[in-house]
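Missing here: one protein chain of the complex. Every other protein chain is in place.
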Amino acid sequence: MSVALDFLALFLTQLQKPTLAFLLGGMVLAALGSRLEIPDPIYQFIVLVLLLKIGMGAGMALRAADPVALLLPALGAAALGLVIVLLGRVTLCLISSVRREDGIATAGLFGAVSVSTLAAGMVIMEEDGLAYEAWAPALYPFMDIPALLAAIVLAQRARTRSGSGPRMRLLSLITDSLRGGALSALLLGMALGLVSRPDPVFDSFYEPLFRGLLSLLMLVMGMEAFARLAELRRVAHVYAVYGLLAPLVHGALGFALGWAIHLATGFSPGGVVMLAVMAASSSDVSGPPTLRVAIPSANAAVYIGTSTSIGTPVALLSIPLWMTLAEMVLQT
Amino acid sequence: MSVALDFLALFLTQLQKPTLAFLLGGMVLAALGSRLEIPDPIYQFIVLVLLLKIGMGAGMALRAADPVALLLPALGAAALGLVIVLLGRVTLCLISSVRREDGIATAGLFGAVSVSTLAAGMVIMEEDGLAYEAWAPALYPFMDIPALLAAIVLAQRARTRSGSGPRMRLLSLITDSLRGGALSALLLGMALGLVSRPDPVFDSFYEPLFRGLLSLLMLVMGMEAFARLAELRRVAHVYAVYGLLAPLVHGALGFALGWAIHLATGFSPGGVVMLAVMAASSSDVSGPPTLRVAIPSANAAVYIGTSTSIGTPVALLSIPLWMTLAEMVLQT
Amino acid sequence: MSVALDFLALFLTQLQKPTLAFLLGGMVLAALGSRLEIPDPIYQFIVLVLLLKIGMGAGMALRAADPVALLLPALGAAALGLVIVLLGRVTLCLISSVRREDGIATAGLFGAVSVSTLAAGMVIMEEDGLAYEAWAPALYPFMDIPALLAAIVLAQRARTRSGSGPRMRLLSLITDSLRGGALSALLLGMALGLVSRPDPVFDSFYEPLFRGLLSLLMLVMGMEAFARLAELRRVAHVYAVYGLLAPLVHGALGFALGWAIHLATGFSPGGVVMLAVMAASSSDVSGPPTLRVAIPSANAAVYIGTSTSIGTPVALLSIPLWMTLAEMVLQT
Amino acid sequence: MTTPAVKLTIIVERLLKPQVERLLQQAGLAGWSIFPGGGRGTHGIHRSQAAQLVREFAIIKFEVVLRDRAKAEALAQELTQDVMAEQPGLVWLENVEVLRGAKF
Amino acid sequence: MTTPAVKLTIIVERLLKPQVERLLQQAGLAGWSIFPGGGRGTHGIHRSQAAQLVREFAIIKFEVVLRDRAKAEALAQELTQDVMAEQPGLVWLENVEVLRGAKF
Partner (left out) sequence: MTTPAVKLTIIVERLLKPQVERLLQQAGLAGWSIFPGGGRGTHGIHRSQAAQLVREFAIIKFEVVLRDRAKAEALAQELTQDVMAEQPGLVWLENVEVLRGAKF
């Protein structure tokens, strides 16, 4: 009982974090009909700087990291991406009102990773002094790409039962998705961190701006979440339920797997939380165009709406949950 | 005599402040026909960050502030907004070449508050170590909204003598003006400062960028002031005279009222200057659209030109005046 | 032998500098077909801030500088600009496949100065602790304007043999080029640095952002260099050769002249490197429009392609060369 | 293959965006496009890419393709007489030929 | 003085930009213009100046002026049937009169 109360108290304190406050602020503004707008070029600049920063930080850490310590978390991330998509496909397609391709695409987005949620997780953990392996954000593509590919393969399977053709197209889908703005920025950052010495510019620019630019991104995500709700209202209610519960289930899966890796290899509590945050998150910037191209018959309003309007806010607000859990369970 | 010389010397030193130098630089560039342009999305980003910063700073201070200490300055700010509009209406409408609605709208803008002037006042005071109550910028809406509403009511009265209908529309005008980008950003900032703990992001991003972004905004204001002069030249000369004198008269009114509050409640000298700066300023970003909607028959080129081309530069250049005055009169 | 090895080792270490790594990263991204884009308003903001910073820094230093010490470097810069253009005209026009006006315009761009290369030189030198006279960046216009004018005069001479008319138009060309966005920003910065006291905003905003914004600019320059290669492929190969060798020859000329001034007046080793960097650089932002207006018959794809695709990357990558040279020759 | 239709072009300040959109929606239109721009007219200069101090005074252009000529004319009439009465801006009609005519 | 020509207007999401450009290039066209925008349609709202979360879903408009009416119709047909088959967007044709007709 007292544990539950402690948990609730800790959780409520966490909700006051500025990162989440900006998210809620954006929602409230949109709900009140504010005409405030963030210019698109600024939004793109924010995402670019966040991705370069995340990539560079991870790349610099990878230089010094023990490859063996990386192996298990990377495999775990990939497994999570796959399992979440399969789970979503099975769950959503049980329901008669769900078109098969819409369900698969939605599951794909929820298996993939959100930049904004990952960045928010990093900032909130740093504010709380919860340390993680500095290379942990590099797990992003390991979870993101398998999830999207799994969804695409499932969709192709659903359409045709011929197994040879798609395999070829898969490779071109991978390279095409790596060429997208978001993933290229992340990978460029990682490469720069690995092979050059970006420390001075990292410390003087990318690191100090990170938190502030994220606060503006949270504003955008909040306003967008509210705006897309209207579009979502027209589709099956089951998506709303999925959007609410999936981040929690996926985060718990991520936490559990991270915990296992923690016990096995001493993966840090912060790393466990990061795995949970990535699993809980659903892609809203880089995943959608990949799915639109690869599964054109799926209704984009459904999967984007579910992810942006419900999945992402729930995932963001669940960050303190995983941290509180880590604090209580992993004795940090 | 020596007092006057001292005053002049102090004033001239103040004019070298970078904030004002950027304003003058913008004017000179425009006058010389430079093709330098600040991209619109950057301008919007600058205004957004300044407003969030001003709002958050004030909101954080309000948490700890004594509500009673706030009362008098807030009432004073509202009174100033109203008095300035009434004064302007009477003065401008005495002159035969002034159309009544143009005069009222112009008076409304000069009663309202300019974000850029307020921000410049904050930076210049901080550079000089002139302290003010950290919640003082929160007086902005208390002066801004009454002034705009007063102008709108006066204009409606001038048109029809029926008193019942307009009162309803007034409420919708208030909510509509609060929904405008500028005021929503300010209020969002205040709300975030009040209910969340934005200190880390405030200290790492909003506060350090404030001064620099303001310098770029000053550049824009300077270039715009020169550009709008051409349009203003076509209208009655009385607006030029009003634009030159009104900020000084209004600033003096603000200073006098602030002084009275200083004597009554110990309102800080910096707070007095801030009240004078707000009163001297004329709205150039958020006020004009409200007036355009509410008083469509007024000539926008007149009131916007008067405020942007003359009112705002004079108000900005008068900031050191109020500071010098405070230094000599209030013995800081 | 061991000297050559030392040189190579030093040079390779320098190449790991983040500034150059971002340039190469941009090229690799473009080569791999990434869809990453830097929004145009962000690019303009970056260039604006860099130019204001360079100008302000130089202006502040000029306040305290000894006018006599400035004289020789300024004359040297102008001479370099002229000599490089004449040299280019003679060399390029020896080759039959080169249209005379294309050759002259190309030589003009290579005589002029590149903002991005200058900024990169400043950051790399600062990272290495190689000090230069703080006013040295003010040499930019002294080399840039004579070079562009020389090219324009040569082109006009080539067309008509009447010597009186053009002289008049020359003045209007100078004022028109000074009105361009880039040069006005630089000169505005210098004026602000000279007559106002921008130190607080310089230290809190322009200086800390310089390095980071430059890294993003390098990304743009790298992507653009690759993109323009395709266009360049269609024209005479001699431009590729010129683009590869000219920066090295010009840089060496600049270094030699700087060395002479060093011996004569104690011009710092950093100043010598800066002269070499400016000489090696070729204009890619501010020069092209001036040439397009003044020499309309020249093929813009040729001179812009040569400068952006080959000249600028080579000049950027040669920065460590001049620094290594200075370290070995000038015993810093 | 192509279907004759009419394109209604509306140039207004952003201030009027909500009103214009409400009108189009009430007319039951399937869709429309918006392009940001600038210009010069009797109400002075509107910048297109440089900082425009008041965001609401920036110029936008609506392009609305529809098949019903009468509806287009009625909309144009209502816009110029009511929505844009004392406001900057202009409206014009053009004949076009659309593909996928069923969409409109 | 002026030469009759046809203007092909294509509104699509940025996602399809490469495909549309490839098609135009294969058709041997001399040039085209692109204008960024936004809009509303059966696929919901596309913002024009405010943050559009997914960059690839922003709206762009191609304007292609060409003299060969048959080619314009063939391009329009191919675009609507193949490239934009299940995708948002629309295509229309207009008659125009160009100067420097030799360019096209």
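For reference, chains read A, B, C, D and E in written order, and residue numbers begin at 1 within each chain.
The working rule: contacts are C-beta pairs under 8 Å (C-beta built on N, C-alpha and C of every residue); 3 or more make two chains touch, one makes a residue touch a chain.
Fair warning: this is a prediction, and the values are worked out from it, not measured in the lab.
Only one residue from C:39, C:57 or C:271 touches the chain missing from this view: C:39. Although one chain is not displayed, its contacts with chain D can still be listed: residues 9, 11, 35-42, 48-49, 59, 61, 73, 76-77, 79-80, 90-94.
Where chain E meets the missing chain, the touching residues are 1-2, 5, 7, 21, 30-36, 60, 65, 94-100, 103. Chain C meets the missing chain through residues 37-40, 42-44, 180-181, 220-221, 224, 227, 231, 284-285, 288-289, 292-293, 296-297, 300-301, 304, 308.
Criterion: only the chains that are shown with their structure count from here on.
The most distant chain from chain C is D, comparing centres defined as mean Cα coordinates. Comparing the contact residues of chain D and chain E by number shows a mostly separate set, under half of all numbers used being common to the two copies. Using the average of C-alpha coordinates as each chain's centre, B ends up farthest from chain E.
Inter-chain spacing, taken between the CA centroids of chain D and chain E, is 19 Å. Multi-chain contact residues of chain A (touching two or more other chains) are listed as 37-42, 44, 180-181, 208-209.
For chain D, residues that reach two or more other chains under the stated contact definition are 49, 55.
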